[in-house]
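The structure follows.
One chain of protein is taken out of this complex; the other chains stay put.
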């Protein structure tokens, strides 16, 4: 009756979201959480055991699966530790900034025979999934063009920009995954244009805050991704797929469906402010899929191998930004 | 850490919704459920004690509050039993088809000093609440007109129609509450037009399946309510308030935000099919408000006294349908 | 090649709209205009003959048809004068505030064997016509409910209110026509609720500025009309028809299709401000229909007999406002 026993490693913002979802999910229960800051900067949970370090929790026989929500540099080691302890793993993206390390980690999980699900939460957004279904079922015919818009409401701290691997690796990686998810295709070539419009310190850190990337997919379909570190009107997350027999668009979600009409104009609601609100349902469905995978013994829809191509595309996009020309996406080498 | 102990009385469709929400809610826990059909037509829950009768569960000291989700004719007695046992009560609407019985029940809860919250779930819909806030904060100025659209996707079984008190009591009662909730005013006069367009058996049962009701509020503002037992395109639940300084509308919710464009036209999603989907969030927020009330010792926003005016309006509307003229709404007599 | 020769009687705002449309219409030409104010308060046209009085213009053999755009009290006499001169007539609504006079005028035109088209311009709005087509073709099944929203951006001068016959005759008469036009049915009973929310002087003049009217149609379908003398957000003209197999709504038109998204929210355009903009296309299509009628010798789609029921409904609505109960719509007596 208690369902799958899950531990959450890393108890920051995203860790607490996952922990709360596990608490509320009928087919799972939260066994423990770990975070080096617990008892220091972070308030420990009152309902479950906690620890400053992950090792003992991974070893706990009541823990069947872990959800890794720690900083990126720790992902690979934690995945490997959990896998060798025979625990199923959900890991937040990216697996690692280095594609080779990521590939090695995927192989480690495969050898250990545990499931590894990657936290590409947008795949579980009902609107984006509807677009994917329309594309892959043939409702709009062969795909010609795909557009992904992804704009954050505000830039991250400048320190984060310095260590995150930059816009292509920390932000657009989600969009690279969406292109693969919606199209069901691999990306072969990428051309990146970038600029600094929002904050000159981002430029000084060697990154861009505004980027338009064009991608050529295996079938010859074309895709564009637009990223901005700041949209003053809120978190802007949209998709548009165009095919030979039609098109489908997914818009933003709002807190209410109201329209306010006054002398100064007609107003609808702004998009939900940020990812915790916009993807609230997606996070729950993502957990449900992970539990389902463990329960049914079926491979995750978004498994470790899906972690690698977005990394390879991000690397190619960065290369294109520097070379000023289209660059091929090189094989990720997960074999 | 376990939060408020809650029992759910009645484990049919709406009972299971509330029970699941209690299970998932961090500040509450499900102590037990009761339903005469448990072990017979109904599958008992595996995670909590259950009983065919409510009495022992009400008496259980671990139960601080009950949620009454049984058929309407049992509501009054269960509220009174729980109240005299000192338990806080959440009761699905309507308290009773007879306004006098309902008023007596409200007084019983008040004398017992327990909180009584009425299950007018739509008050917790974020879009409708936004309309209420716009009206009551003065954003659209003094209210002139209010429109409530409420159409079910399909009519209930004809047996239900025969015993429910009819469209005004089983369906439009929600809309009468919305008029009070949004306007913050009492209804003084009501004119009902009705017709049978959907199913002649509803007419044979002495009811209508289509109704347009006009209401005059205390301030002189006018309201209309449109009900239909069947909208083939789904559950249609909308509000529109018009004031001297503006207007605000609330539309339907959809499963996704997509638009599909094909040769035959441009399609958006149909409204969410029925109340379990449309008001999923509202049910959760309603429970949160109930728990908050108990925890803080503050009167529920929607308490027993709010149960009475919608009944009185429904009775007046039925009278108007028969007399063919506007009828005054008579005092509910909860004093 | 010059097409039908048309004179415009009355050269105020609406007269100039029609005159400009005649000027631009390939199948017609403007022969002359008349208005008692020409040469005084009104600037005469430079391109066609003009006169202060209508008689000589009606008599001009080059004039095959007249468009009567003068104040309401002069309509009946001008229609009769033009008809007895054998000229086809387009007359702005209402024919006359007195249903008996209007009926007599209709008979006069019929006896004279000329066409008489009534200026119910909204019938030519492409969106409203689409709703009519959906209703009458059976696309939404048998009609259950119809809603007409009609709100002006600002009230007329108080002197106009005093002489216009009041809100039901000068404003809602359009909506009564829309109910007949969309439903293809006659109205049998009407219940009016009214209030003064916008300007107390309107109340002092014996009128209301806010009204909600419910109507029962011949088939048992129900309709509501909402009127306000002032919507601060612009001219609000919408329709919604609900039937057993679906529904159709027509919204407002805007000057552009843009959405502006800024920190303070997401804005769409306000409705086009007033009837000259909103019904610009309708006025042109209305003229085209009139020219077509004359050219083909076919009865106008909206002829003199259509002028009478809206008057009868308006009279019944006024009666209902005074009696406080539903009133039957009495036969207009055009036989």
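Letters A, B and C mark the chains as written, and numbering starts fresh at 1 in each.
The rule is short, and it goes like this: a contact is a pair of C-beta atoms (placed from the backbone, for glycine too) under 8 Å apart; a residue touches a chain by one contact, two chains touch by 3 or more.
Values in this document were obtained by computation on a predicted structure and should not be read as measured data.
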| item | value |
| --- | --- |
| Of A:24, A:77, A:101 or A:144, the one touching the omitted chain in the full complex | A:144 |
| Which residue of A:29, A:107, A:230 or A:305 touches the chain not shown here | A:230 |
| Of C:100, C:158 or C:260, the residue in touch with the unshown chain | C:260 |
| Which residue of C:130, C:201, C:230 or C:325 touches the chain not shown here | C:130 |
| Interface with the undisplayed chain - residues on subunit A | 142, 144-145, 147, 151, 191, 193, 195-198, 210-212, 214, 216, 220-224, 226, 228, 230-233, 236, 242, 244-247, 324-326 |
| Hidden partner interface residues of subunit B, rising order | 231-233, 261-263, 265-271 |
| Residues of subunit C (touch criterion as defined above) contacting the omitted chain | 1, 20, 23-26, 46-47, 126-127, 129-131, 134, 139-140, 245-253, 255-263 |
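Heads up, the rule we're going with is that only the chains that are shown with their structure count from here on.
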| item | value |
| --- | --- |
| Whole-Å gap separating subunit A and subunit C, where each centre is the average of the chain's CA atoms | 57 |
| Chain centre separation in whole Å, for subunit B relative to subunit A (CA means) | 39 |
| Overlap residues in subunit C, where contacts from two or more other chains coincide | 231-233 |
